[in-house]
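Removed from the display is one protein chain of the complex; every other protein chain stays in position.
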Amino acid sequence: MAEKLVLDDDRFFDPDPTVRTIARELYAAVKDLPLVSPHGHVDPQLFAENQPFPDPAELIIIPDHYIFRMLYSQGIPLESLGVPTIDGTPVETDHRKIWQIFGEHFHLFAGTPTGVWLAHELSIVFGVKVKLTGGTAPEIYDHIQRQLQTPAFRPRALFDRFNIALLTTTDAAEATLEAHQAIRASGWHGNVIPCFRPDGVVNLAHPDWRENIAALGKVSRTNIGSYRAYIQALEERRTFFKSMGAVSTDHGVSTPYTHRLPAKEVETIFQRGLKGRASPADAEAFTAHMLMELARMSVEDGLVMQIHPGSFRSHNQAIYERFGANRGGDIPTATEYTRNLHELLNAYGNDPRFRLVLFTLDESTFSRELAPLAGHYPALRLGAPWWFHDSIEGMTRFRERVTGRAGIYNTAGFTDDTQAFPSVPARHDLARRIDANFLAGKVARHVIDPSDAREMIKALSYDLAIQTYRLSASE
Amino acid sequence: MAEKLVLDDDRFFDPDPTVRTIARELYAAVKDLPLVSPHGHVDPQLFAENQPFPDPAELIIIPDHYIFRMLYSQGIPLESLGVPTIDGTPVETDHRKIWQIFGEHFHLFAGTPTGVWLAHELSIVFGVKVKLTGGTAPEIYDHIQRQLQTPAFRPRALFDRFNIALLTTTDAAEATLEAHQAIRASGWHGNVIPCFRPDGVVNLAHPDWRENIAALGKVSRTNIGSYRAYIQALEERRTFFKSMGAVSTDHGVSTPYTHRLPAKEVETIFQRGLKGRASPADAEAFTAHMLMELARMSVEDGLVMQIHPGSFRSHNQAIYERFGANRGGDIPTATEYTRNLHELLNAYGNDPRFRLVLFTLDESTFSRELAPLAGHYPALRLGAPWWFHDSIEGMTRFRERVTGRAGIYNTAGFTDDTQAFPSVPARHDLARRIDANFLAGKVARHVIDPSDAREMIKALSYDLAIQTYRLSASE
Partner (left out) sequence: MAEKLVLDDDRFFDPDPTVRTIARELYAAVKDLPLVSPHGHVDPQLFAENQPFPDPAELIIIPDHYIFRMLYSQGIPLESLGVPTIDGTPVETDHRKIWQIFGEHFHLFAGTPTGVWLAHELSIVFGVKVKLTGGTAPEIYDHIQRQLQTPAFRPRALFDRFNIALLTTTDAAEATLEAHQAIRASGWHGNVIPCFRPDGVVNLAHPDWRENIAALGKVSRTNIGSYRAYIQALEERRTFFKSMGAVSTDHGVSTPYTHRLPAKEVETIFQRGLKGRASPADAEAFTAHMLMELARMSVEDGLVMQIHPGSFRSHNQAIYERFGANRGGDIPTATEYTRNLHELLNAYGNDPRFRLVLFTLDESTFSRELAPLAGHYPALRLGAPWWFHDSIEGMTRFRERVTGRAGIYNTAGFTDDTQAFPSVPARHDLARRIDANFLAGKVARHVIDPSDAREMIKALSYDLAIQTYRLSASE
């Protein structure tokens, strides 16, 4: 007989009765607050079209590199999971078979956040009553499939049911934001906004940089023959993004090194880029310069700047060549902030118009560099534990390492950062539970008192995201 | 109605009843032991003059960069907090207004050690009965102000009330130690001793290095025209400091790199320094050499050598230019010990006459480098979690990461490292509670037994500081 899938009401809370009782109360006060999602990767087209999700594998497995990288690590070929290839290699098209593999290996996720999110998704979003295993996989597939065909499981209906106050997408500088335009034109009330992420036109080492520049020129109706024109095009796009509701930009970089170049040098490097002759050193210098320049733009237009540094992208060349980028082969590297951000923070870190949200894949920097920086520079806020660190332990470590020196009010609230839309409520629920539990531990140890904790859990669950990203509370 | 300020007797102990009961007993055995403070930054002039502290803002806020950096990080200008400028910019002089801002933002410190120390200070030192908020700030100001005018709150009276067995100050090589001389001449029994910190005459990159050398020459009645004369002057000062009770030296360096230079090379670099032409590379090489030379002196004169490495000083140039050094803009950097200390430890690390106390701002080195080094070299002891890491979590992490390989007997006991004199007892009390709780967790898990724990809590609270700094127990 299949084991029941039951989510305990007290899940993720400390087993100590004192802590658990306090955590339960703190969590209860925020569990129904609207979800604010200031950074993520959900496809806005979902809400523009509002079509039914095709099937469970397409919804849950195929787009989620958290899931298929773990399966791959245990020897399951990505082809057998239906992950689309870019080199024409055929992949499994029977989505029931894909789901079956997933069910048979679901035990691999025990103790991982993916396991926790999926349990929430299956139980609460889809009403599944049994644990996913090889044995139950077929019936669960059928159960979810039936629901996906009902109106209540269309994207917009889920958006409402999930109580999402704001959902931010991530969009290239050259994006036309057609899906966002369509959402607006549709008259639907859902608050879905873009975020300006110009990596593809900033990183000279990007294989498509020249094509991206061409596309940027086209959408901005600019002839990008010079660095000056390039800057103008970027500024034009930021204005456009703002007009479409954007409140932030985002920058994925190898290192957060910042250094402004002399005008002549930057033009020379830019011209080498246009000719396809930029060196790796050019790319590094140009990115360091552009972080300065993008910060300058943020000071002027008020868009909140986010930096996500330290990922060695597409580490596994064979996977990259067959499946493309973002297929689970990105690996963190040690990241330095104190020296790298020195120039940027000196130029803009004291400016009340500037807001910088820093993320990291290197937890050793939490207490060593990030909390000290955020506990000093007024422009700085620390983003939620990112990607490889969004586990129960990772979120706990973040608070334990950051709070002592930066407090909670120099942190940016939670960002779910998901591509997998149905996991949004699971991720926020987990974060709220972990933060409630963290604060409950502090109350039980008499570090803070209950009234402090009640303020703090609201800040962590809602207010800090609103304030950091300069949203209004009605959003 | 204002919320009460109550310090729970069991504060900071684990909520688990087994652990808490044991922690309470261990703490009770040491809570009244005298406070030994072998490293800190209290101004000895306080005890020489023994004048009343002027007012609560002057006492608590204005000299404490832990406090004003957090307020600054949330957009409050340092000028409005009365932090004195060096560029002539006027600052707030109404100390009630400063205190009011502090009260209104006291929630920022929730969950931080500063919050915990201040609660202790307000409640236990000053008898404040209500939580500090914007609403209660005026009455608390008045309450403290009244007390500061009474004899019981003069520095010497507090020194006695705090049960301080020894208080070490930090003094430049060229200091005349007049305050220390005045204390001795006064006949007062308080044990206040200097510590020899020659950074200003060691670091060739220090903006005032030449002025400092001149001052050193003057106090040592030496013409410092050569490296040899410089070394003689340093040795003369160390002898003087010892005669004034000093038992230790201290060295703040960017990195703990150690490397002895050939005599000719060091003279050449020194001469470039005298001419104001030393390069950054010269400064680095000279510091590495001087760490070797200062260790050699410690072997000979028995002064315990302390190294505090890894701070990027005055990271925020605008703050530095307006307010000077030590204004909250120092940020840690990753620090390497294994290779950097190789030469010094090979030269002196096996010598029973040598004692080196290492501190760090890089917690990733606790288990990777520091515990293995201290668990091998007889000369080495690990200093208490420093500065950004003196939080409840930071002190716990230190024990958790160090004890497994170095035990507790290769650690140096607690150092409060404070500039804020009235926070001394709060800091020791917190450290004793955290250590008691750490040991209680070990007892409850049957890793150590109760009799081990009773020995260990005494060592951590008192004996190790006495032994490490070669004090006698009567001090």
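Quick notes on this one:
Just so it is clear, A and B label the chains in written order, and each chain counts residues from 1 on its own.
The rule is simple: a contact is a pair of C-beta atoms (placed from the backbone, for glycine too) under 8 Å apart; a residue touches a chain by one contact, two chains touch by 3 or more.
Not measured: the values here are computed from a predicted model.
Residue A:Met70 is the one among A:Met70, A:Val91, A:Ala182 or A:Val219 that touches the chain not shown.
The residue from A:Asp94, A:Asp160, A:Glu211 or A:Glu393 that touches the chain not shown here is A:Glu393. The omitted chain makes contact with subunit B at the following residues, 16, 18-19, 334, 336, 338-339, 342, 345-346, 349-350, 352, 364, 367-369, 371-378, 380, 400-401, 403-410, 441-442, 444-449, 451-452, 455-456. Interface residues of subunit A facing the missing partner chain: 3, 7-8, 10-16, 69-70, 72-75, 107-113, 115-116, 131, 312, 315-319, 328-334, 361-364, 388-389, 391-394.
Basically, only the chains that are shown with their structure count from here on.
If each chain is reduced to the centroid of its CA atoms, subunit A and subunit B end up 40 Å from each other.
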